[in-house]
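With one protein chain removed, the remaining protein chains of the complex are shown where they sit.
Order of writing sets the chain letters: A, B, C and D. Residues in each chain are counted from 1.
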Amino acid sequence: MSLLQTNNVVKRFGGLVAVNKMTFSVDEGHIVSIIGPNGAGKTTFFNSLTGIYKPEEGEILFKDHSLIGLRPDQVSARGISRTFQNIRLFGSMSVIENILVGMHIRLKQNALDALFRSKKFNEEEKDAEQKASALMEYVGLKNVGNELARNLPYGGQRRIEIARALAANPTLLLLDEPTAGMNPNETEDAIKLFRRIRDEKGITILLIEHDMRVVMGISEYISVMDYGEKIAEGTPQEIRKNQRVIEAYLGRDAASSKD
Amino acid sequence: MKQFTSNPFYKFILFPIGQILVFALGASLVLSLFTVLLAYIFRAGITGFDLVERVLLILPQVVINGLTIGFVYSTIALGYTMVYGVLEFINFSHSEIFMVGGIVGVELMAYFDHTGALQTMNQYVIIALAILLGMVISGSLAVTVERVAYRPLRGAPRLVPLISAIGMSFFLQDAVRLILSLTTGEFNVILPNFGTFDEFLVVAVPGIATPLRFQIKSILLVGVTVLMLVGLNYLVNGTKIGKAIRAVAQDRPSASLMGINVNMIISITFLIGGALGGAAGVLFALKATKLDPFVGFFPGLKAFTAAVLGGIGNLTGALLGGLILGLLESFSASYLSTFTNGAFGAEYKDILAFAILILVLILRPSGLLGQTVGQKA
Amino acid sequence: MKTFFSELFKKANSGFWPIVITLGFLIVGTISVYQSPRSLSAFLTLMLCPLLLYFMKINMKIKIFIGLLLIIVILPVLGIRNIFYLEVIFQMAVFAALALGLNIVIGMAGLLDLGYVAFYAVGAYTWAIFGSKQLSLLHSIPGAAPAGAEFTLSPTYFWLFLFLGVGLAALAGILLGLPVLRLRGDYLAIVTLGFGEVIRVLALNLDKPLNLTNGPQGITPIQRPPLPPEFIIGPIRTLLTPIVGRPPTDAEFYNVFFYFIALFIIMIAIMVATRLEDSRIGRAWTAIREDETAAIAMGIPLVRMKLAAFAAGASFAGAMGVLYSANRTFVSPETFSFLQSIGVLTMVILGGLGSIPGVIFGASAVVILNIQVLQNFSLYLSELRQSDAVIPIINFAWKDLSNQLDPAKYQKLVFGIILVLMMIFRPSGLIPAERRKRELVEEKE
Amino acid sequence: MGKLLELTNVHSYYGHIHALKGISLYVEEGEIVTLIGSNGAGKSTTLRTISGIIHAREGKVQLGGKDITHTEPHLVVGQGVGHVPEGRGIFPKLTVQENLDMGAFTVNDQKIIDDRAELVFELFPRLKERITQFGGTLSGGEQQMLAIGRGLMQNPRILMLDEPSMGLAPVLVDVIFDTIKKLNEQGTTILLVEQNALMALSIAHRGYVLQTGSIVLTDDAAKLKKNEMVQKTYLGID
Partner (left out) sequence: GTPAATEAPVATDAPAATDAPATEPATEAPVSMGTIKIATQSPLSGGQSLLGVAIKQGAELALEQLGGDLAAMGYDVQLAPYDDQATPDVGVANAKNIVADSEILCGVGHLNSGVMIPSSEEYHTAGLAFVSPANTNPVVTTRGYLEVNRVVGRDDVQAPAAEEYAFSTLGAKSVYIIHDKTAYGQGVAEFFRAAAEEDGIEIAAFEGTEETANFDAIVAPLVAANPDVVFFAGIYNQAGVFFKQAREAGYEGTFLGTDGMDSSDLADLAGDALTTGGGMAYTTVAGPASAYPSAAQFVEDYTAKFGAAPEAYAAQGYDSMGVCLAAIKAAAEAAGGTPTRTQVAEAIRALSYEGLTSTISFDDIGDLPVAKYFIIKVNATSKDTWGSNEIIASFDLPSPGK
């Protein structure tokens, strides 16, 4: 059953068609990748899914409900979380606070609870903090809960972003170039993390990546975009051999080199 | 065609003048038509006099008044917008830079009056000297203020330089008052009488009963501001300095990596903005005939509003915003009382201006000419 | 040098020293204010106590005890001997509440509001209109009040209006916020600034067609809430008589009464501010301040949260507005000028943006500076001028000092210099927020 | 050939954070030198210290024998140092063309400018398609192209590139590395920071390995590539 289904989504900037008739689906429990040359429209497609852009045409169905017209916070409440291509943490909040912000929609407390420090409030806060710590460990960070987010090195920041996205308990996790700027070893760890998220938490993952080691290594399914359109889709093996993809994107070397 | 548009004379002189003309005439026309239309609609409801006739009677004067003050606002607004463009903060002390320029100019004329030169020298030379002095003093003051109060704060959170600017503004007001009080015993400075600036140029227009009257002052004021606007336009769009200013505005570290001396460019920006403010101060003094250390506040506020209305950071926007605000103010102050039969008067002009501002911002959240270019998600 | 002082401070802040020093200040301050009720230095000594209490390492219970002793017993009693102190503290409380409210809007949610005083005006005029004779003067010309106009409501309604003022101010916040909260930071600044002016201009002009605000004349008299009943006041009066040296008058009781109401409101304000800050709402505000796009993608409803910040901030001002109009028995539009908004803003920043103890301290410091220190200095100079004193070495007679150099005339000059210097040397404020403190350490270079 | 760039015992700080703890390295005229190291090792900081965005608190930075330790960045750039920074530093509200023009700010010879522009568009045809678009609205990879293009426009004696391959599609990564090599052959000295250490070492002459602010290893690129520690830690080869 497909968790996310888009039909003929179009997003234009003036005369430029950044996403053109994207029809695309993600099955529950899968890790799916979107690849494509720079400027192909991948990030724009993500932004259209999450409500940051309003697509001009087409429909987006998530668990069979339309997402069209929803604000980003509403999309997030439906169960889609994301990370950003350029890291966007709340730099002067601590790591733990960043994760707690991610839990915003899950928390039930209201202003009155906060004012009167009701039992519900205290329990929920305590619970939330424990969960946040647990998440931190889950993504491989220890003892940095009280650091300011922006003080962490790049790789650490990427991890917080993922933890923050997980904090909302999403059904679908969108990752935009999560391993950019990581060295091969760190990338390896990230791949393991993504697998665990899917396997242990059952969260479906949709991924944009330029690192073929990641893409080919963990995706069940890959869609390739170019000039806003989907030019190919299939399993890693199929994509690797696809002539059009090789020309537009992979380049001869990459295609021939090993994983 | 392409060749023609890239001709610098066209690009940097004809085009901006044309643009200013279009803005000025366009805005005046729209507001005038709107007002007359309203007068026709309400005509029946008001007895005792003919509303349309009364509106038309002073319409030319109202337009001219609006444009005159509008140009002053525009010139001040440019100072706000330039500094905002480069440092992304509201330079609150700009209204005091403006005030200092005006006071210095008037004091120069008072000095000429004292020595008797005022009556013997050519009046335009005197004005030119006063404007020049105003520009030099205000420009250097702006640069100094930046050195002292803003430069040490680079990289601090956004509110920090804002507060420093407010502090500077307080300081300048009182410092000028102190200096004036100690030297002259009081702090009003009064424009001496000289020349023919108060006189009117009367132009009879066929078809209109009352001839149009242009005060020489107003013509001078408009002329000088247009000249400065054109000069600024050339500087910002036609020279390497202008390009550097825009680059510094957007990303300081990157600009320095391009080989641009960031500090110098920021100083130059303050120099230009300050000089424009100083010139506006002298021109404003010609109109107001009296200045004091607190006179900068309201024009400053209006000019800042104008900058926002036009799209802050956008030079053309500041020009347009200033003109619109000046006209709106003139129209509402002159007509509100007539239209509402005295229930609402000139005192509501600022509310009207503000309502328009909100309306514009709701429709165009970045101002009339501001572009919305954010970083992408 | 610097290390010497920090060493000294460290030493003073360990072992039994803190309690000794704090109590010392408390006792010396109390006695000297009692002895010379007009002395500024005595008062400042006493006012150091709360600061010491905040900074010193003392057992929390003792801290609270000393604090309560100071606030509930010492200050009101001393205040009855010099009501000006109660006025100073009242103003400190009023501005502290305003600063706390503005701190929510700017410090927590990052929305630059330059017209905050508008909400204060809403509160003040709410009670002014209903708590005075204004409603029966709706059709008369301002200033020419016909005899026989009556108060519309009984003064006990004050308490109800305290809540109404909060609600109306919050509503005003939402009304302003709805159209403009989509705007980017600096656009919001100018719109709020304009809104502040609009409220002032309305107060100034709504004397026609219907005389709602009495225009520039302002509204007076405005009723005060009745004092607590005699069975409460009576014993206190008896208790105080020996200390004050005579039975305190009702007028003096009113000063104390308002002091306690202000204190009560400020306590609530502090509680609301801290508790909101430490909740998912506070975190959402901070997130919005840091990065709107990321915040909204985390599921934070942007507009709703911003409106909440506006409303919460405004409500503090509304409450204080109601209290203020009752205390003054007079309101006029002049109180709600743009400069007042700027004043509150500077209190927030001077004290420490985002820091609750900071903004309270900022408000207090500015109030003391404005209405006490500079004024006192002027009075002192004027005394010198009236005397035959001469500055020894340069042989300058104080008499000859120009009138133009009166420091009270140059409050803004002094204030301006302080602001600039503070921003350069202590941009995160006098008592920085924990968060900012950490930020600044890193940004320095 | 001589030492074009030399760092001697350089210490740099961010506030209290001691980011570079005594770095000494040199780049000879005509070389490609690469810095590798894991996240937070101080690679970017080294480049920033050279171009003067931050100043070393201790130690010395020399360019062509001249001390530039405390020289302001615009003057360093004026002496022929190009720096393509981490995070790209695109001017968001200038068009692609204007961004490139800014790159050539210090170049006065129109012919060089034209030549360089041609080179940039040849390398990145995508930029030509987007010539009037604002820099801020480009896709991540397009911004990276623009940043590199702008560095090329500077026509520097020594070009410092901070992770040029980040966010680029695999085809383009190849193009970038080819170009670096070509530029070097034409006489530009290169100082390269890369996460993709394997490719960096393939085109470099020499390399330095950084770890938490210190240089732990330096050698010819070919030898580094075979070094066991390097293979394990930075190349992902077990």
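We adopt the following convention: contacts are C-beta pairs under 8 Å (C-beta built on N, C-alpha and C of every residue); 3 or more make two chains touch, one makes a residue touch a chain.
Keep in mind the model is a prediction, meaning the values are calculated, not measured.
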Of the chains on display, those the missing one touches are B, C
Looking beyond the chains shown, say which of C:Arg275, C:Lys306 or C:Arg328 touches the absent one. C:Arg328
The listed residue (C:Ile21, C:Leu48 or C:Ile83) that touches the chain absent from the view is C:Ile83
Among B:Leu31, B:Val62 or B:Leu271, contact with the omitted chain is made only by B:Val62
Consider the whole complex, including the chain that is not shown, and state which of C:Pro76, C:Gly177, C:Gly218 or C:Gly299 touches that chain. C:Gly218
Positions on subunit C where the hidden chain makes contact: 37-38, 81-85, 87, 91, 141-145, 147, 204-205, 207, 215-218, 220-221, 224, 244-246, 249-251, 254, 328-330, 332, 334-335, 371, 375, 378-379, 382-383, 386, 403, 406, 408-411
So that we can see where the missing chain sits, which residues of subunit B does it touch? 54, 57-58, 61-62, 65, 68-69, 185-186, 188, 190, 193, 198, 200, 213, 215, 284, 287-292, 294-295, 298-299, 329-330, 333-334, 337-338, 342, 345-347, 349
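By definition in this document, only the chains that are shown with their structure count from here on.
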In whole angstrom, what separates the CA-based centres of subunit A and subunit C? 47
Between subunit C and subunit D, tell me the centre distance in angstrom, where each centre is the average of that chain's C-alpha atoms. 54
Where subunit A touches two or more other chains at once, the residues are 43, 52, 84-86, 88
Multi-chain contacts only, two chains or more: what residues does subunit B have there? 375-377
Would you mind writing out the residues of subunit C in touch with subunit A in their complex? 271-272, 275-276, 278-284, 286-287, 290-291, 293-302, 308, 435-436, 438-439, 442
Where on subunit A is subunit C touching in the complex? 50, 52, 71-74, 76-77, 81-82, 84, 88-93, 97, 100-105, 107, 109, 111, 113-115, 117, 121, 125, 148, 151, 164, 168
Footprint of subunit A on subunit D - complex, ascending: 38-40, 87, 126, 130, 133, 137-142, 144-145, 163, 166-174, 195, 197-198, 233-236
